[in-house]
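With one protein chain held back, the other chains of the complex are shown just where they sit.
The letters A, B and C name the chains in turn, as written, and every chain counts its residues from 1.
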Amino acid sequence: MELTIEDTIKWMQLTNDKIQKNKEHLTALDQVIGDSDHGINMARGFQEVMKKLDAATYETVSDVMKDVAMTLMSKVGGAAGPLYGTAFLKLSMSLKDSQKVDESSFAKALEEAVQGIIMRGKANAGEKTMLDVWIPVQDYFSANNVKADELETIAKTAMEQTKELKATKGRASYFKDKSIGHIDPGSASSYYLFTSLAEVIE
Amino acid sequence: MELTIEDTIKWMQLTNDKIQKNKEHLTALDQVIGDSDHGINMARGFQEVMKKLDAATYETVSDVMKDVAMTLMSKVGGAAGPLYGTAFLKLSMSLKDSQKVDESSFAKALEEAVQGIIMRGKANAGEKTMLDVWIPVQDYFSANNVKADELETIAKTAMEQTKELKATKGRASYFKDKSIGHIDPGSASSYYLFTSLAEVIE
Amino acid sequence: MSKVGIVLISHSSKIAEGIYELIRQVIQDVPIELAGGTEDNEIGTSIDKIMKAIQKADQGQGVLLFYDIGSAKMNAEMAIEMTESIQAKLIESPLVEGAYMAAVESGMGKKLQDIYDSVKEEFHCENS
Partner (left out) sequence: MSKVGIVLISHSSKIAEGIYELIRQVIQDVPIELAGGTEDNEIGTSIDKIMKAIQKADQGQGVLLFYDIGSAKMNAEMAIEMTESIQAKLIESPLVEGAYMAAVESGMGKKLQDIYDSVKEEFHCENS
């Protein structure tokens, strides 16, 4: 795989499409174990991302991701804002010195993004958060020759497995045992992000 | 001393007069170490007390005090409301079976009123609250043949001595050492109450 | 199914309203009643408002009362004494944070004492 500036913008475009289309679904997931705003938050954030990307021109993938980061941070609101914001900021920082973004530099960047999410949210694997999608995806990137269909499957399976987990971080943690049996909203939006990436590298 | 129904109403009337006249003074005291509302609170409460007493007729001193209690409780607001309310409720309850209110039954009632204030506010002597006036006055009633001028002096001195105390209960306690050097507002309103009583038993 | 009620006592009616909004975004079927400000909606608390709130919030499962600072506590205690027929319990916990947590737990059908214990356990506060 190689990720160009155009690929990156396309990646965000596809993610935005999926999030806008599934806005109500994300909100419904957040309704059961949260405050019913994850769809609204993400839709608002990615709409602003697209506005921003459409209006600017870029020299590096890192710069695209920096704008994504800053926009998500200030527009998403809720927990997802600083978390996605931090993730993209770390991607951007890690890729700063890469002339071209290949699989190994992207894998490295993804690792730092995951560390960023952990640092920001103080959660870890198994706490029913977006990390339960980000971590398996990152593991896959670190260990493999990435294939689009495998990436898609890994992200999807990871998202679905959050159903069985009990939330111990974020709003859903207030629901304790009752949080079990429902997909984590942040994991669902993360799935849209990575399935869009799979489409791009296909 | 003997306290009739008329005396009791007169007592409240005189207290109300002094509180209305000194409303701004009480507020000024509460401004330095509190939230500037003690004058407003007490003036509102005693105005309502007078409305209530003027509109009703009474068979016992206890009944007068019960109405005073209920009115102060719901109209004063702030800390002073439940505290004065509890004090008058205890007076009323203690005097319930007294055919006439003489010095010893009043002394006994005052003791219960002080206990009520302590129970309600969990403060004790020396914490720069109204108790620092109520307790010396109650001690004087328990130990002596009450004389109006002595009562007045004791209440006044007690109020003035709150200046040197450091507040450890109520709003003023937030000011810690800076609460020293100012008269406690609730002690000032309590002084008006007891100097009015002195006038009545003169 | 009837739920444990929540009463929000604050010196400011805006604080109580804000907490109400915050909770309602997440939990719709728990009775929440406000006792913010004095009778004239000035800064302060009112025994009458608290008593009414207790009565309205009770669905037979009892009521938990949250308060902000100092004198609100005394007014709350008096109001509880004066509505003795209702099982009402005052709790010392952070107002916003504790009430939010209690509302979620009540929404799950928990009992008064269990909610009380959960909140107390979550916020090991000496004072509040």
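Points to keep in mind about this one:
As a working rule, a residue touches a chain if its C-beta (ideal position, glycine included) is under 8 Å from a C-beta of that chain, and two chains touch if they have at least 3 such contacts.
Treat the numbers as computed from the prediction; the structure is a model and nothing was measured.
In the full complex, the chain left out of view touches A, B, C.
If you put the missing chain back, the residues of chain C touching it would be 10-19, 21-22, 25, 36, 43, 68-69, 93-97, 100, 122-128. Although one chain is not displayed, chain B still touches it through residues 34-37, 171, 174-176, 178. With the whole complex as reference, residues 35, 37, 41, 73-75, 77-79, 81-83, 85-86, 120-121, 170-171 of chain A touch the missing chain.
By our rule, only the chains that are shown with their structure count from here on.
Using CA-based centroids throughout, the chain positioned farthest away from chain C is A.
Computed from the mean C-alpha positions, the centre of chain A lies at a distance of 64 Å from the centre of chain B.
Centre-to-centre spacing of chain B and chain C amounts to 30 Å, using the average Cα coordinate of each chain.
For chain B, residues touching at least two other chains: there are none.
Multi-chain contact residues, meaning those touching two or more other chains, do not occur anywhere in chain C.
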